[in-house]
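Of the protein chains in this complex, all but one are displayed in their positions.
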Amino acid sequence: MLRILWLVPALPLLGVIINGILALFFERPLLLRKYYEDLEKGVHEEDSHGHGAEDHPLFHHWYRQLVSITGPSVVGAAFFVALVCVLILVKRPPHERVFQLDLFTWIQSGEFRTAFSLYLDPLSSVMILVVTGVGFLIHVYSVGYMAHEKGYARYFVYLNLFTFAMLVLVLASNYLLLFVGWEAVGLCSYLLIGYWYEKKSASDAGKKAFIVNRVGDFGFALGMFLLFWTVGSLNFSEVFPKALEMWEAGTLTPAVATAITLLLFVGATGKSAQIPLYVWLPDAMEGPTPVSALIHAATMVTAGVYMVARSNVLYLMSPTTLTVVAVIGGATALFAATIGVAQNDMKRVLAYSTVSQLGYMFLACGVGAFTAGIFHLMTHAFFKALLFLGSGSVMHALAGELDIRKMGGLKKYMPVTFWTFFLATLAISGIPGFSGFFSKDEILWRAFSSPFGGKVFWLLGTVAAFVTAFYMFRMVFLAFFGETRLSPELKEHVHESPKVMTVPLMILAVLSVVGGFVGIPPILGGSNRFEHFLEPVFEKGAELVPAAPHHFSHSLELGLMVLAVLVAAAGIYLAYHFYMKKPELPGKVAEKYPVLYDVVANKYYVDEIYHAIVVYPVYRFSVFLWEVFDVLVVDGIVNGVGRVLLGTGQAVRRLQTGVVHTYAVSLLIGAVILVGYLIFG
Amino acid sequence: MVPESYYLVLSGIMFAVGVVGVVSRRNALIILMSIEIMLNAVNLAFVAAGSYLGDPAGNVFAFMVMTVAAAEAAVGLAIVIAIFRHRETVDVSELKELKF
Amino acid sequence: MSIFGYPVLSVLVFLPLLGALFVLLIPKREEKFIKDSTFIVTLAVFGLSLYMFSRFDGGTAAFQFVEKRSWIPEYGVQYFLGIDGISLWLVLLTTFIMPVTILSSYSVKKHVKEYMVFMLILETGMLGVFLALDLFLFYIFWELMLIPMYFLIGVWGGERRIYAAIKFFLYTMAGSVLMLVAILALYFYNHRVTGVYTFDLLEMYKLNIPLKLQMYMFIAFFLAFAFKVPMFPFHTWLPDAHVEAPTAGSVILAGVLLKMGTYGFLRFAMPLFPQATVDMIPVVATLAVIGIIYGALVAMVQKDVKKLVAYSSVSHLGFVMLGLFALNIQGIEGGIIQMVNHGLSTGALFLIVGIIYERRHTRLIEEFGGLSKVMPLFATFFMVVTLSSIGLPGLNGFVGEFLILLGAFKANKVFAIFAASGVILAAVYMLWMFQRVMFGKVTKEENRRLPDMNLREICYMLPMIVFIVWIGVYPQTFLRKMDASVTKLITHIESKSQLAGDLGDLPYHERLYARYFAGDNGDE
Partner (left out) sequence: MERILFFIFGFVAVFGSIMVVSRRHPISSVMYLLLTLFSVAALFVLRKSHFIAAIQIIVYAGAVVVLIVFVIMLLNVAESKIPVERPTLAQGVGVVAAGLLMLEGALVGSRYGAQIEKAVDVGTVEAVGKALFTSYLLPFEITSLLLLAAIVGSIVLARKKF
C-alpha cells in the first residue's frame, strides 16, 4: 500500500507540467499582447508590484482560474497522500518503520550505483508533512496575494517545482538524490527570488542566493565523494550500517569521519544560511512574500538541518564536528538576533529571525539532540510561515509599505492579521503554552545537559532567546500598537486581507499553538510522543553517544525552564518599555552609542566585507588574467613568432642589391672559403 | 723538363687575373674577356695534368671547355648587344632593376 | 563484416560527400532547394547512424562493423574503419548536430551553395576521424576536416575572420604536423620490431615502446591534441575562432571539432603510450585544472557573449581532460558523457546567441537587457540551456561533471577539489551573463520590439533540449553502451604500465628525469 508514496513527489510535478503548459501557451501570448499594447499607448510600466490595469484580458482569462485551482490542489493532494502513507507507517511496530521504493537506476558507472528511489521513515515523514502541509496553506494564500500579478501561471509553476524539488530532497534514499533535490531547490529559490526580474535588486538577490548556495554545494559534493570512496555507497540504508562496522573495525578513522561531516556541514551552512554563508537570506526578501514564507522560513532553509539529522550516525562519530556545528549554530543564533534588533523593514527582521532560529536548530544538532532540532524545525515552520504571511497581508494592505516605523496601530484595521501575528510572536518568544516554548526549551535543556553540550551553549541560547523576544515584540509594538503613523492616503487604503489569505493565517495560528503539545517533555507531565516517534531513526547513532557524566536533577531542569521564561518576559518588558512607554528612548540610545547602532543597523557591514575580500579581488584577478595573461602573454607569444619571422624576412631581403658585382664577389668569397677549407680543412 | 706544378701555378695566376678583371671592371665586354682568360687558365691546367698523367682525358676536357667557352661568348655578346640596344650602355653597375 | 553485407560505416562517412556532390549540381539561384536537400542529406545520415546504433552491441568491447581493405599495400596503408563504445556517442553527436546546424543556417545569405558543400565535407571529415582505425587514414580525415572549417570561418565570419581563420588553421596544423612525425616514428619503429610495414592501430597497440621513445611520441601526440582540445596554454585560438565564425560554424566547432582532441587522447595517445600517459598524469591534470579555473575566471569578464561561451568551453573541456586522465572507469565514462553534454549545451548556447545575433547583429552583452519580457519563450529555452551548462542536477551537465569529479577525487584529491571550485565559477559567469542579457528593464530602444522565436528556431532548439533532459534524467542508455570499451581501455593501460614503477619512492620530477632524460635505458 505504501507504493503510492511515489505520488507525493509526482503530484507537484504534474502541477508543474499543467501550469507550465498554461503559462507557455496562454499566459505568454497574453503577456506579449499586453506588452505591445502598453508600448503603443506609451504607458510607462507601473511599479512592477503588479497593480496593473485590471481590465486587460490577461487578468480575466480562464487560465487563471485553472491555475489557481491546480496549483494548491496538487500540493493538497500530495499532503493527503503523505498523511495516508505516514499513518500506514505509524501502524507498523517502531523498528520496521522504514520503507524504500526503487523507481529506476539513475547513474551507474563501475562500482558507483545510485537509483532514483524514495525512502520513508519517521524523520522524512515529519518533513513531508511539514513541506506539503505548510506548502498547501501558502499556495492557497498565494492565490489571493498574487491575484493581480502579470506572471501568475509562471509563479505557480515555480512554486510547484519547488515543492517537487523539496519532496525529492526529503524523500531521497541516497545522498546523490538528496543533492539533486538540494540544487533543484536552490534553482527554484533563484527563480522565485528573481520573480520580478525587472527589478535589478531582485535579480541580483536571486543570483547571489544561487551562487552562495553553490558554494555550500561545493562542500557538500566533496563530502559525498569522500563518503563514497571511504564507505563505498551513498544509499542511506547501506552507508550507516557499514559506517558503524568500519567504525568498530577502526577502518573509518575519526579524522575521515570529521572531514566528511565537516564538508557536508559546509553544504548545510550554505543552504540553511548559517554564519559564513547566510548573507543571501536577507536579500532573498526581494521575492514575493509567500515565497519567503515557504522557502526562506518553512522548508528549504531547513534542508540543512534535515541533512545533518539524517546523517546523525556520521556526526556522532566526530565530536569535533559536533562542537563546530553547535558553536556555529549558537553564534548564528545570537549574531543574527542582534542584527534583527536594528532592522526597520518587517521582512528583514523576520529574515534575520529565521537565521537565528536556524542557528538554534543547529545548536540542538550540535549537542546531539537531533530530535529537539527537528521538533524546533517543525514548530518554527508553523509560526515563522505565519509571521511571514502576516507581514505579507500587511504589505498587501499598505500597498507594499514595509517600514515598521511608518506603521503603527494596525490592530484596529486588521484584527485577524494582528491576532494571528501576535500568537506567532508569543510562540517564537517562547512563552509557555505555545509551541515555541516547548521546542526552544527542549534545545536549551539539551544544550545544558547533553554530553556534547555545555554551559556556554546554554548561555548562548538563552541570551539569543532574550534578544529574540525583544526584537519580535519591538516589531509588534511598532507595527500594531500605539497611534497610527500611516500617511493619510494609506490610512483609508488599509483594509483587512481577503478570506483566501486570512484563513491560512488562522490555521497556521492554531498549528503554532497546538504544534508544541506533541512534544511536551516528561518533566511537565507530557510523554514527548514526538521524540518516541523519531526514536528509531536516531537509535543507531545513540550507541555512539558516551554515557552522560552525571544525572541532572529534575529541579535543575525546572529551574532552567523558569529562568528561560523569565528571560523572555524581560525581553518583552524591555521592548514594551522602549517602544510603548517612552517612544523617544530608542532615539536617545542610538545617539549615545552612534557607532554601535550604526554597525548593527548596517548588518556589521558583512556584505561590504565579503565584497571587498572575495568578489572584487576575484573580479580584478580575472580581468588581469584576461587582459594581461591571455591577450598579452599567450597571444603575444603567438603573434610575436609571426612578427619575428616577418622581421628576418625583411632583413634577408636587403642582400639583393641588384648590382651584379656584389653577386660575383659573394660567389668568389664562397669559392675562396671552399678552397681554403679543402686545403687546410 | 718543367714540372707540372709550374703549369698549375701559372694557371692559378692567370685565373686570379681573370677574376680580378671580372670583379673590378664595369665594362661588360672586358668582363667577358676576363672570363675567357679564366677559361684558358683552366684549359692550361687540364692539358698539363693530362699530359703528365698520360691520359687523353685532359685534352678532351680542354676541348669540351673550349666549346662551352665559345657558346658562352656568343650568348654573352648577344646579351650585351640586347642590353646596349635597350640601354645605350654596357656599364654593368647601371643595370639595377632587380634591386630589392 | 557488417549488417547483411553493405558497409554501414563507409556509407555513413561518404554519404555527406555524395550529398555535397549532389548539391554542387544544383544551380546557385535555387537557394531554398539547396538548403532543403542538404538538410535531407544530413537527416539521412542521422537516420543511418541511429539504425547503426540500434544494431550496436553494448556487451563486447571489440570494434564493430569493421571494414578492412588494403589501400596502399606497399606501405601497409589500409582502409580500416571500426566503431566501439568510445567513438559511438561522438559519431551520434556529430550526425545529430549536423541537421540542427543546417536548419539553423537557413538564414545564411551569401554563397549558400558553397556554404552547404563545405558543411557536408566537414561532416565527412569528422565522421572519418571518429571511425578511422588506420593512422594514415585518420591523419587524412584529420587534415580534411580543417579545410572546410577554415573557409567557413574565413568567408562567412565576422570582421576579423581572416585573422581568426588563419590562427585556427595554423594552431591545428602545427599540432598535427608534430603528430605526423610521431606517426611515422611509430610506423618505422613497428617495422623495426615486427618487420612489417603497417599503419594499423590495433597492431600498434601491441607494441611495447621503450620509455624514452614513448615519451617523445606521447608529447608529440599530446601537443597535437592539446591544441585541438584546447588545453590551457594553447587555447587562444578558440575565442577568436568562435567570435568570428558564423553561428552554425561555432556550433560545429564547439559541438564536435573540440571533441577530436579529447577523442584523440582516448583512442591514440593513452593506449599507444600507456607508461608515458601514467607518468604524465600530474602534468596533464594540472593543465586541465588550470584550464578549468582559468577558463571560468576569464569568461567572467568577457564583454562578448560568444567569447564568454568560448572560454566556458575551455573550462568544460578542462573537466573532460581531468576525467580522462583520472584513469578510472568513473572518470573516463564521465569524460565521454561530458564530451556529448558539452556538444549539446554549448552547441545550444551558440544557437541561442545566433538567434539574438540575427535580430540585433551584435554580441555585446550590454547591448541587451530585459529580453525575457520581450521574448519569453526564448527566455525559457535560454534558461534551460544555461542551467544545463552550469551542471544543474537533473540536466545533462551534472551527470558528466559528477562522474568526472568522482573519478578525479579517487585519482587525486587535490585536483578534484580545485576542479570542483570550477563548478561555482561556472554558475557565477553564466548567471551573471544571463542576468545582464535577460533580466532588468528594457533599456535599449532596439530591444523593445524584438520578435520572439519563430517556428524554425523552435524546431532546431527543441531536439537539443530533449537530449539535454534525457541525458540528465536517464543517462543509463548512454552509459551502458560504453562500459565494455572503457574497461578494456583501462585494463590495457594498467597492464602495460607499471604504475609507480621501480622508481616509485623518488618525488615525481626526479622520477620523470631519471626515467626519461638521465642515461639511456630505452633500447635505442
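The chains carry the letters A, B and C, assigned in the order they are written, with residues numbered from 1 in each.
Assume a contact is a pair of C-beta atoms (placed from the backbone, for glycine too) under 8 Å apart; a residue touches a chain by one contact, two chains touch by 3 or more.
What you see is a predicted model; the values in this text were computed from it and never measured.
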Among shown chains, those touching the left-out chain: A, B
Where the missing chain touches chain A, by residue: 659, 661-662, 664-665, 668-669, 671-672, 675-676, 679
Touch list for chain B against the chain that is not drawn: 1-27, 29-30, 32-34, 36-37, 40, 43-44, 47-48, 50-60, 62-64, 66-75, 77-82, 84-85, 88-91, 93
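By our rule, only the chains that are shown with their structure count from here on.
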Whole-Å separation of chain centres (CA-atom averages), chain A against chain B: 99
Mean-CA-position distance for chain C and chain B (Å): 67
For chain C, residues that touch 2 or more chains besides their own: none
Chain C to chain A touching residues, read off their complex: 167, 233, 235-236, 294, 297-298, 300-302, 328-330, 333-334, 370, 372-374, 376-377, 380, 387, 392-394, 398-399, 402-403, 405-406, 409-410, 416-417, 420-421, 423-424, 427-428, 431-432, 435, 438-441, 448-449, 452, 474-476, 479-480, 483
Residues of chain B defined as touching chain A within the complex: 19, 22-23, 92-93, 95-100
Residues of chain A that touch chain B when the two form their complex: 653-661, 664-665, 668
